[in-house]
Each structure stands twice: as C-alpha cells, then as structure tokens.
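For this view, one protein chain was removed and the others were kept in their places.
Which chain is which? They are A, B and C, in the order written, and residues in each are numbered from 1.
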Amino acid sequence: MPDVNLSVKLAGVTLRNPVVVASGTFGFGREYSRFYDLSELGGICAKGLTLHPRNGNPAPRIAETPMGILNSVGLENPGVDAFIAEELPFLRQFDTKVIANISGNTPEEYGVMCEKLSAAGVDMIEVNISCPNVKAGGLAYGTRPELAAEVTEEAKKHANGVPVMVKMSPNVTDITEIAKAVEGAGADALSLINTIRGMRIDVNTRRPVLKMNTGGLSGPAVLPVAVRMVWEVSQAAALPILGMGGVSKGEDAAQLMLAGASAVAVGTALFADPFAPLTVRDGLAAIAAKQGLSAVSQLTGGVQAW
Amino acid sequence: MPDVNLSVKLAGVTLRNPVVVASGTFGFGREYSRFYDLSELGGICAKGLTLHPRNGNPAPRIAETPMGILNSVGLENPGVDAFIAEELPFLRQFDTKVIANISGNTPEEYGVMCEKLSAAGVDMIEVNISCPNVKAGGLAYGTRPELAAEVTEEAKKHANGVPVMVKMSPNVTDITEIAKAVEGAGADALSLINTIRGMRIDVNTRRPVLKMNTGGLSGPAVLPVAVRMVWEVSQAAALPILGMGGVSKGEDAAQLMLAGASAVAVGTALFADPFAPLTVRDGLAAIAAKQGLSAVSQLTGGVQAW
Amino acid sequence: MKVERKCKIVEMDRLDAVTFWMVLEVGKMVEQDGLRGGQFLHIKCGEGQLLRRPISVAYAGWDEPEDLATLIFEVRGEGTEWLSRRRVGDELDVIGPLGNGFNISQPGRYLLVGGGIGIPPLMQYGECLEWPRTAVLGFRTRDKAFPVITSRFQDHCERTCICTDDGTLGRHGFVDAQVREILEQDSGYTNILACGPKPMLRSVAKVANEFGVPCQVSMEERMGCGVGACLVCATPMKDGTVRHVCKDGPVFNAEEVDWDA
Partner (left out) sequence: MKVERKCKIVEMDRLDAVTFWMVLEVGKMVEQDGLRGGQFLHIKCGEGQLLRRPISVAYAGWDEPEDLATLIFEVRGEGTEWLSRRRVGDELDVIGPLGNGFNISQPGRYLLVGGGIGIPPLMQYGECLEWPRTAVLGFRTRDKAFPVITSRFQDHCERTCICTDDGTLGRHGFVDAQVREILEQDSGYTNILACGPKPMLRSVAKVANEFGVPCQVSMEERMGCGVGACLVCATPMKDGTVRHVCKDGPVFNAEEVDWDA
C-alpha cells in the first residue's frame, strides 16, 4: 500500500478510509463479515430502517440491465428497535463508522427514529428521502424541496447532535434545488445518488421482470449521472458529500471525489465481488499515490472544469 | 425473414418497419448510405436543425462510460435552409420516411422552421425540446410543462398539417406532466428519451473528458430508464410514441414497444455497428414471429403489468 | 467461512444441446467449509453480466489436489450460455458454499422428488443418504431423462420411478400423482425432499401435507448478492414473515412456505 493518508472527514466524523458500503447492499454487515474484517471499511451504511418492521415488496425484486441492475426491495427491514437491540451491537464490534439509514412515512416518523438512534449511539444518520420503491414517503420527499427541508429539520431536531446526512434522489429535474433546501434546513452532509427509476420487460412473458413493475437502477451504468450530480451539488451547496452510484473501481471513486465527494459508497459492485470496497480503496490509494498526494482527501473537489 | 407484417403507423404516417434511426446519430444519411440502402429503414430522424447554422460545441465531444456514451455535440448543423436545399433532396431518393428534427431559441423559431420544412415536404417534424447540450432553449423547454406546451402549439400552428412529434427529456421529475402538457397543446406524437445528463472526469488530468464538462448519456446503459418512461408516458397520454434510448437488439426494441412505443429509434448502437438498425428490425420480426403475431405492431402496449 | 475463489473446470460434458455437466476444483471448500449437495455456488458469468448466477451443487467430494463439486445446468439466457462455452482448464470466479442444503439428520425412509433441472441437487442424497430412500424423477420428455443422471438413482435407491409429462418414458404425468400413489401404497415414508419448478413443489407439498409427511422443498428466486445481504431473494412464509432463498434456503420446510403468495 503506498504511503498515502487514507482518512477523510465527513460531517465532522473521521473515516479511516473514504470507502463506505451503500445502504441496502450490505445488510447489517453480518454476511460480508464472513469474507473480511469489517474494520477495513471506512464506514457502513446499514440497510434502510423504518419505524416498524416491513416485509418489503413481492419478488422478483431484481433484474439485470446493461451494466446495471434494477431492484425493488421496498425497505424490507426489522424496524428501528430490532436494529438497535440486535444489529447495532454486532456492528459496534468493528472499528468502523456505523451510519443508520432511515425512511419514514411522515416527518414525525423520521424524528422518532432519530431520537432512538441517537440515544442508541450511531455515528451518523442517513435520512433517505429518495427510495423509489415505496409508495408512502420515500421518493415524494426527495423530489420536493419544501418537503425535503421539512424532513431534514425534523431529523436534525431529534438527532441530538449526531450528524444528519440526507440521501438525495436523482429522479429530479434539478437536484441543486433539493440540495439547497436541505442545506438550509440544517443537514450536515448529503449522500447521492439513490437509484434511478427504471423498468425491464420480459419480452417472452410480456411481464415486467420486477413484480413491482418498476425499480431502481444502480451499478456502473449510472456512474456518469452520479458524477454529474455530485459535481452540480458540490457547487450549489457547501455540505460535504458522500458520493455513490456505480462505483466498482478506484478510478470511479476518484471521479466522484474529484467532482466534490468527501467519501464514496460502494453498493451494487458487492454483488459481483464481495471484496469490491477493498479493491476500490486500494485503487483510490494508488491513484492518489501516482498523483503524488499525501492524502486521498486532496482529491475532493479537485476537478478543473473547462 | 419470418412472415410478419412489419409496417407500423406513427402519427398517421406509415413506416415500412418500426425501426427509425435517431436524430444526431445518422447525420443526413449520406454516410450510412455507403453501407446499405436507406430504403431498408422505417424512417430517418435527421440531425437536429436550427434556424441558423451552428458550429456546435468544442471537442472533445464524446466520452465513453459503462455501456454508454456521453456526447456534447451541441447541435452542429448547417441550418434549416441548407438542409432543405442540400440534404432533403438526397434523403428523398429513398423509400423511407424523413423526419426533420428541430431546436429553437424561441417558440417563434420553432414556428419558422416548421413553416419552411412543411413547405419543403418532410414526412414528420420532431420538435426537440430536450437537448441537454445547448444553453438557449433546448432543455429548458423540455423541463417545464407550460413552455413545452407553448413550443408545441407554435410548431403545430406552422406545420401545415405535417405531423408534429415532440421529443422529450428524461431529465425531469415527472415526465408524464410534460407529456400531458404537450398532448394538450396538440402534438401528434411523442418521442423519448433524449439523453440523460452525465459527466466523466479524467482522473489523471483532473479534467472533465468533455470540453463542455457535462454531456448527454445514451446507449444500452439508459435502456431501463427509457422503458420505464415510455411505459409511464403511454399510460398518461394517448399519443403514439417513438421509443428510444439504448436499443441495440430486437429484444430492446420489443421492450420499448411492449411498454407502449409504436416504433423505435436506434442511435448510439450505430457507432458500434452501422448495421444495427437492420439487426434490430430482424430481431424484432423474429420475436413477433416466435410469439405468433401476424404484425409487429401487435407488440405495442402489450406489457401486462403486475 | 464463505470464500470467493477461482475454480478450475476439470470436466465439462454436454448432455444435450442445452444441458451441461461440469466439475470444478473448489479448493478445500468441501473439507473445510462443508460444501455439500443441495447447496449452491454463485458464479460470475463473464464481464458482461453484472450479477452472478446461482447453480446448485449436485455432488461435492473431498479430493486431491482440490475438492471437487459437480454442477449440472441448463442454458436459459446469457449467463448460462456463457457458462456453457467454458472449457476444461478455464477458471471460474465462484462464491461458496452458499445456502443450506437438505436436512437429513432425521433417521427414517426418505422420498426424493425431483423435476427437470431440479433433479441434480438431489443426486448426492440419492446416492449417499444413510437412510433407505425412493426417488421420483419427473422429466418433460424421454430425451431429458439422461441415463447418466437416472442411473445414479436407480443404482442406489430402493426404487426409482420415472415420470414424463408426455408419457414417452415411465409413467405419463406429473410427479405429484406418482408421489400420491406411493404414499397411498406405503405409509412408511418419514421425509420428503423435493426440488423442481415451483408449481411442482406446491403440488408435492400439498400431497405431503395430506399424508402428514414432513417435506422439505428447494426454492428458486432471482438473486443479487447470494449471501443474504441485499434481501432481493425474498420468499414469503405462512406466518407473514419473509425469508431469503440464498441464506435461509434454498431449502425450506414446505409447511412454512406461503404457497398462495
């Protein structure tokens, strides 16, 4: 490993390296802990939580597209209380930052969850206002600035100082509007992008492959959209950014960081390769070393626009 | 070739087969006519025209992304008059439908171009309100329902009965809003999707690969987004749809048709394979034959949502 | 421990145009990690496919220099097509062992019920189970009843009944009718292990339930991670919860499954 300082700061929290795993793709860490030590990760965004347990959507919940996948999991999760009782202690064993990801049906639900999670002790709360796979809440909050701001305020009010990161939807005309609204409402960081709504049809059965008809697109296919949106948001808002969407190698992560991200999350790439976050971290370090940087954080915002 | 009727109707115009080439990827047909007889095509959407000649944007104008490309051509074109004088007669030699594609800086410009083109005799006019690569006009019209409607009305008023097809942007929160506005304003058909805004950064030079910094994403990567949007629009508006975005084989085209498209356009796939439109056509015919259809038009809207 | 490793193909036979028999060197996955029949491997099928493909293990055995796993698969789409074009000596990127396999800790008399490409996951049980057993094997047509597969059951089971949907071999009809007949004639069966298409599993589960014989079914669902992290392979249970085929399965107790979902 080249001699580059890998640690980065995100909303005041120091990550040992800039590579986090994306919410919903890593469960609560148990499964991938059978492959490697989770302390190798910069942080873990846990599977999205709701106030009450949810079964999620009917299967099939996944479809493959060119260099992408569609998912319609629909926030299957055991509820915030079960997370705190059963999963958080497990995650706490590792020397990595734990980021809880929450979705609510009302702004109040977000508040209640923040209250519980901050009391239980998580390092950060990622407020998901962009899940395309559930009807209530979710996407609606992420596409309207005033609602996004309302949710953010409520979350901040109940987070008792735990940093609040708002997860933004790419399914909008102008993502900077939402970013500015969320910033104005007091968010500590922004994470983007969540999945882009898409559809695949089985031409033989004439049925959508997903039982929910549509789902969220992620994976390499969306990387250029993620880079563009991170770049736009980093110019419009002063908040630190957790960039994600299609990262599967160091170069992808470097693109997001140069565009303005302080750290990156790896999601879909895990399915092809459980070790992807470590490969991304090493690739990023190699790029920083090749550029003669002493710290990988020096990549952040380094793009020189024409 | 299996015995399937390939002809389809789009806004009252009969195409010999449902495969059209996408605007901006086929020039004015001269180049690909060196590979095959253009009469094999269902139709040709010509390179986007403006009232006055344009040089387009500085190069590099193209970047590669996972299963996609970004372009920032920026409507380089000789202007509508030169098209009518020099290119249209060439295109008219072939037994295929000629669809002119236009972009304006003001609604009036769209009107003037429609007047000229309808007088000159084209089979259809595709009104581009979604070019992400030019500052004036373009994208702004495609993201605001009232502006989209205004442009559509102006175009219709001056098209003298030539069908007007409005080309929609995917860079919107709710594409059905725009579709409904455009339908209300009298459009005869809709075409979608134009490109999705994206960015790629060269991590070594720290420069965006495109001189314009961002560009429009097309190619297989966007197919699931195109299928979803065609499906949404086909439910929201009663207009016929020319579906496009990532089509490179018969199955892709069948997905778009099942989702609601009457015909499809092939763009980026041409760059890998000049014969792609013919391959798509044959693949579509084979799928229709396998499903026992007598006409490929029977695919349109055939998806059975769950 | 689960591992991701490069596995060399040491045998590759074509059973018919679309069916392949492949043997992989899997390191010490059998000896150390307990890989066995009925579990599955999650296989990367070329750079063009983002998702791995789950393929069941038909046989798993200790061996030198590496343990061996036998997979039998049918070409369905691009992933399995890619897999079918591999040659002896090629390496595959494999994650395993995944899933649970059948529970055979109960002594008794077993009835193994397999349909089509659902038969391979039962092969090791047909051959090595320490309890007496009968096999009911269903095929679409005679051509699909490859002797290299059926003979393994015929050589090691008390009885092997073959059914074909079109009557070209053995009994004409679906396996559930055969299962019903067997259970009607003989009340000595204590366990049913079933693998095959979902409608078949549902029918077999119904018959098993009628006769009060515990039944385990191996289910399929589209997968992402294959390890239990992404939650896409959900299958609903009668008690209103959901379980995940890759981690909690692929084998479930039939009476726990919500067959109406």
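Everything that follows uses one rule, which is that contacts are C-beta pairs under 8 Å (C-beta built on N, C-alpha and C of every residue); 3 or more make two chains touch, one makes a residue touch a chain.
Quick caveat, the model's predicted, so the values are computed rather than measured.
Trainee: Relative to the complete complex, which of the depicted chains are touched by the chain excluded from display?
Mentor: Looking at the entire complex, the absent chain's contacts are B, C.
Trainee: Per the definition of touch given earlier, which of B:Leu38, B:Leu51 or B:Val73 contacts the omitted chain?
Mentor: B:Val73
Trainee: Of B:Gly12, B:Pro58 or B:Pro89, which one is in contact with the hidden chain?
Mentor: B:Pro58
Trainee: Touching the missing chain, which residues of chain B?
Mentor: Residues of chain B in contact with the hidden chain: 24-27, 30-32, 34-35, 47, 55-56, 58-64, 67-69, 71, 73, 76, 209, 219-220, 268, 270-275.
Trainee: In the whole complex, what residues of chain C lie against the chain that is missing from view?
Mentor: Output for chain C: 47-48.
In this text, only the chains that are shown with their structure count from here on.
Trainee: Which chain has its C-alpha centre farthest away from the C-alpha centre of chain C?
Mentor: Measuring from the centre of chain C, the most distant chain centre belongs to B.
Trainee: Using Cα averages as centroids, what's the distance between chain B and chain C in whole Å?
Mentor: Centre-to-centre distance between chain B and chain C: 47 Å.
Trainee: Quick one: chain A and chain C, Cα centre-to-centre, how many Å?
Mentor: Computed from C-alpha means, the inter-chain centre distance equals 36 Å.
Trainee: Determine the centre-to-centre distance between chain A and chain B, using the mean Cα coordinates as centres, and give it in whole Å.
Mentor: 34
Trainee: Note the residues in chain B that touch 2 or more other chains, in rising order.
Mentor: If we look for residues of chain B contacting two or more partner chains, we find none.
Trainee: Spell out, as numbers or ranges, the residues of chain C touching 2 or more other chains.
Mentor: none
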